[in-house]
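Heads up, the thing below is written out as structure tokens.
Just one protein chain is left out here, and the rest sit where they should.
Should a chain be cited, it is by its letter among A and B, assigned in written order, with residues numbered from 1 in that chain.
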Amino acid sequence: MLEMIPVIIFTAMLSQNFILVQFLGICPFLGVSKNTDSAFGMGMAVTVVMVITTLITYPIYNYILVPLGFEYMEIIVFIFVIASLVQIIEIILKKTSKSLYEAMGIYLPLITTNCAVLGVAELVLTSNLVHNLLDACVYGLFGGLGFTLAIVLMSGMREKLDSARVPKPLEGFPITMILACFMAMAFGMF
Amino acid sequence: MAKAKETTLRCVTTLAVIAVVCALLLSVLNSVLYVSATPDDLIGLYSAVDGYEWEVVDVNDDQPYSGGKVILVAKGTMDGKDDYLGLLVQTEKNGKLNESTYAMFINMNTDALEYAAFVTEGATGGFNWQYAKEHSKSGDQVSTGATALTGLLSGDKSNSQAAWREWESFYGVITDQTALDYTDAVPAKTGATRTVTATYDAFNIVARYYYDNFVKGE
Partner (left out) sequence: MKAKDIALDGLFRQNPTLKLVLGTCPTLALTTAAMNGVGMGLAVTFVLIFSNAIISLLRNVIPSKVRIPAYILIIATFVTITRMVLNKFLPSISASLGTYLPLIVVNCIIIGRAEAFASKNPVLSSALDGLFMGLGFMFALTLMGIFREILGSGSVFGVKLWDFSIGFFVQPAGALFTYAIFIAVYSLVYSAFLRAANERKNKDGLAVKGARGNA
């Protein structure tokens, strides 16, 4: 079923964009999109965690939890995997690459509670497009890239917004959401 | 150093204790909240059997069926009316589509499968038996399943019996669109196509079960 891969890429990245269509990962989208560099750092960190998470949770669910009849432990197991994964990545980065740690490290603790990560682990179980581990990982990878795309685009606009005058009640979150609204309309075209 | 070790030990123990307690709590609750079937689940689903008395028949689970299992068989009786067999079939969880439970009603005098309905659905949306009957594939698209379905629905005893005997598979009998159309105007949810597969499984299981236990011997 390799011909499904392009469909998965398109769906995960654009037509079912994590941020703008499924609203997963809105907190970092609003919080870490003030400048392009940090937005890119956050996006990359999320992408890495999303891929590795699906790589671990998909087999755990299908080959351990389901045969044992422990489906009800799904939420606890998934969040535990994500929390430990984030810790481990943080430790490895700290020990091996100082520059990478400086670029991505500060965003890592925020990722545990990022809806997009637990979201992708759950979504690959439901999605009609995902039939095996490869599909799941591709979904995770391009979902993450779609996340990065949205957050980087947003940060570009917010940099401009700083110098613009905004009606008082719309300052802060509301104007950011209206910007996101226009982006969502564009993504809705896919 | 010893102090640091002690705190680490305390951290790990606390977490482990919390995790064990949580897991135990969940497994207990899972068994408490597990939904087991009773004949009450058959009441109110099919208007033709309103007011019937239902009596549980032991489920014969000698043969395992693929895709799910029969979880309840009950015989419905009412003075001066045809006997009915009510079955509850639970299809297996398929990915994120949860177990779905279907109720099916068979008129035991005509052997016709008269009605099928969801008791619990693994996905949002509903399945409408009448609609499926009107839109099942037949004629040009004849498949064994479609013939069987038409026979089962005919209400004529010899046709129904022939259909139960000849039945092979219901896969493809109902178009995917049927289930999607009947999602009650809710946008199609994840699991809609899996719902169709689960529905096929449910029909197949009931057909096989009814044939094995009620038609074969006659």
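As a convention for this text, a contact is a pair of C-beta atoms (placed from the backbone, for glycine too) under 8 Å apart; a residue touches a chain by one contact, two chains touch by 3 or more.
It should be emphasised that the depicted structure is a prediction, and the values quoted were computed from it without experimental measurement.
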item	value
Contact partner of the left-out chain, one of A:7, A:64, A:92 or A:185	A:185
Hidden partner chain, residues of subunit B it touches	7, 10-12, 14-15, 18-19, 22, 25-26, 29-30, 33, 35, 96, 98, 120-124, 186, 189-190
Chain not shown, touching residues in subunit A	20-27, 30, 72-76, 78-80, 83, 112-115, 117-119, 122-123, 126, 169-170, 173-175, 177-178, 180-182, 184-185, 187-188
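The criterion applied here is as follows: only the chains that are shown with their structure count from here on.
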item	value
Inter-centroid spacing, subunit B versus subunit A (mean Cα positions, whole Å)	36
Complex contact set, residues of subunit B against subunit A	19, 22-23, 26-27, 30, 93, 95-97, 190-191, 193-194
Complex contact set, residues of subunit A against subunit B	66, 71-73, 76, 122, 125-128
